[in-house]
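With one protein chain withheld, the remaining protein chains of the complex are depicted in position.
Right after this comes subunit A.
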Amino acid sequence: MVNKIGYDMEETQETDTTTLISDINDIAIQDPVVSKSVTENEPVPSSSEQGSSYEILFDQLKEKNKHIFVLSTAGKPIYTRFGNENQMASLFGLMIALVSVTQDSNDTLQSICCGQTRIVFLNKDPLILVGVSQSSEPYDQIKKQLTYVYNNIISTLTLTQLKKIFHNRTNFDLRRLMSGSERLIDKLITFTENDPGFLLDSISCLQMPSSSRDKITQTILTQCSKIKNLVFGLLIAQKHVISIVRMKKYSLHVSDIHLILNLINSTESFKTAESWTPICLPTFDSSGYMHAHISYLAEDCQACLVLLTIDHNLFFTLSDAKRKITEKMRCNDCLHAINEAIIRQPISLARANITGLRHLLYKNKNRSQHWCPPFTSPYNTDELQQNLMSVYCSLISQINFPGRTLKVIFQQLTAETMLAWATEDVELYMTFEPLVSKECATNAVTKLTQWMKKEEDSLFIFNIPMF
């Protein structure tokens, strides 16, 4: 397979670098017709089998809406979301050439747009991440996804280690050290596509009465506060956080929690054995590992306890603490309360009883926590839910656009009416039936705010004690 930057041409022909760039772009990703005609015009490398394998690869790539590629600054492939990175070695070569050409003129390549397709480059020396999206996602969104993938790589290797490796050997094939973690990246990308927590920079909490949550938190705190060098404790049920405790002066960043959630929800083996794993939390400290004691509370309670320490000799201490926590929780009925909360249907929006309101996202900005009620009719299919998430995504990026102080957005779309409402403490994104009026929508905000006052104790975690 031969990929061309630019094209073959008679030596005398005039051309310029701009066309070079736009053609690279066409040939690489966007337009098979252009690449075909270019191939036909070049006698030297065009052989039918070469053209066809080239086209087959790009046809396959074009079937997917979103691609993520990771390569080293030497242009060696590290990760691709779809397909076999070995077969795409030329494509990776092309990417590094694009980055390199731009760097050579003291510039940085950030993104290339062609029609509906957007190609975003994130240069995190010694890695380069490339995202290709055909679903007109905003640039910031794709860049954030790439940053998440980068953070996930840091979480397995640490930044110190990564830099050291490539400092010693620029030609290092990082796949050697990444084996096994590709799966985590796959899952993380899916998370960034589906989870409102990623859009809102927030976490979702397991709904439970605040009295039960306090009791659970207190039980964990009592054990953890005695242990030197223990920094964080988290209790998690599936995608939701039940409780957090932390060492004085330290806090967990949302994106680090997302990485932890992804690790736990992507690893079945944690369910069967208590585990001790090094994990770097890039936002907390990208230079070194935290050590995580990860275990599910009990056979009959599928909540996962994560205890994070800086001390790699602490396994037995933490194992002991976990045992005590479970015992205590069994005695004081906490296990039962967790099970009930997991089994219980999440609060449906119908309980708020607001006419015309179909769905919403509610973010408590001070806590970086959100509530996303279950999707109900008419959002019955994955596709419809995905579409609604794209609408939310666009509203969220408008409300949070840097330097802009937009507080309210009212949008009447063909299938729904949207209202985005931002205050100092809350971001609210509501989906109404198509013909709901502005007045009706703003009344709904008042009504919902009143209702939330009663419910927020169970929806959010307000008590995050320190030790």
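Methods note: a contact is a pair of C-beta atoms (placed from the backbone, for glycine too) under 8 Å apart; a residue touches a chain by one contact, two chains touch by 3 or more; residues count from 1.
We take it that contacts and distances are computed from a predicted model.
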Item to check | Name under which UniProt lists the unshown chain, selected from "Ycf54", "AP complex subunit beta", "Large ribosomal subunit protein bL27m" or "Ras-related protein Rab-7a" | outcome: "Ras-related protein Rab-7a"
Checklist entry - For the full complex, which residue in A:S111, A:Q134 or A:Q161 touches the chain that was left out? => result A:Q161
Checklist outcome for this item: Touch assignment to the omitted chain, from A:I119, A:V231 or A:I396, lands on A:V231
Checklist entry - Which of these, A:Q238, A:S287, A:Q411 or A:S437, touches the one chain of the complex that we don't see? => result A:S287
Checklist outcome for this item: Missing-chain contact, candidates A:T80, A:T192, A:S255 or A:S295, resolves to A:S255
Item to check | Residue ranges of subunit A at the interface with the undisplayed chain | outcome: 1-12, 14-17, 20, 24, 42-45, 47, 49-50, 72-77, 86-94, 96-97, 99-104, 158, 160-161, 164-165, 168-173, 175-177, 179, 201-203, 229, 231, 241, 244, 246-247, 249-255, 257, 278, 283-285, 287-290, 310-312, 367-369, 464
